[in-house]
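The next block holds one structure in the form of structure tokens; read it before the comments.
Note that one protein chain is taken out, while the other chains of the complex remain in position.
Entry: chain A
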Amino acid sequence: MQPAITTESALASIQEKMAACMQCGVCTGSCPNAFAMDLTPRQLWRLVLAGRTEDVFRSHTFFLCSQCFRCTLRCPRGLQPTEAMSELKHLAYRSGWFERSESVVFYRYFLESVRRHGRVHELELMSRYFTAMRNPVLPFRFASLGIRLIGRGKLAIMPSAEGCRDLGALFRKVDEMEKRL
């Protein structure tokens, strides 16, 4: 287990953000993803505020936030639940607990593509994602789309040379700053 999550302070900044939550459930009622979540957003905030770290990260609810920001605009307390969801995703990403999670793997390769080329190279991203997930069904969900996109010349085989910028130095600098902050 990585220290990022097990320490008591891991949830502290999220607890601070959500401290005024009165459990009204407007977030749950507004959430287009609630149907697919194991815990509703309202239930998740209760667990966060109670400091039940393990229960929070045993749930996949925060991975299912699609950042539509409905709850943020509707929260009668003026809280920012979408931001809090992002912080949970970030903690999960850093924790090392979710190395097999589709979200973590997908976004890792996404950023890898940005770091190397400056822009996302869709074909490279998807092929590395499929390889890393080692789920034989996964590529088939996208096979017909891939063929149609390639047929229309919409998926470049190679990243565009014109747009290519190596962002390695910037990424390293951000890493270094994050350790300090």
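The working rule: contacts are C-beta pairs under 8 Å (C-beta built on N, C-alpha and C of every residue); 3 or more make two chains touch, one makes a residue touch a chain; residues count from 1.
The criterion applied here is as follows: contacts and distances are computed from a predicted model.
**Q** Identify the UniProt protein name of the omitted chain, choosing among "Electron transfer flavoprotein subunit alpha", "Disulfide reductase", "DNA-directed DNA polymerase" or "NADH-quinone oxidoreductase subunit G".
**A** The UniProt record for the chain left out of view names it "Disulfide reductase".
**Q** Just name the one of A:Arg58, A:Arg77 or A:Lys173 that touches the chain not displayed here.
**A** Only one of A:Arg58, A:Arg77 or A:Lys173 touches the chain omitted from view, namely A:Lys173.
**Q** Residue-wise, where is chain A in contact with the chain that is not depicted?
**A** Touch with the absent chain occurs at residues 32-33, 35-36, 63-64, 66-70, 72-73, 80, 82, 86-87, 89-90, 93, 102-104, 106-108, 110-111, 114, 118-122, 126, 129, 141, 145, 148-149, 152-156, 160, 163, 165, 167, 169-175, 177-178, 181.
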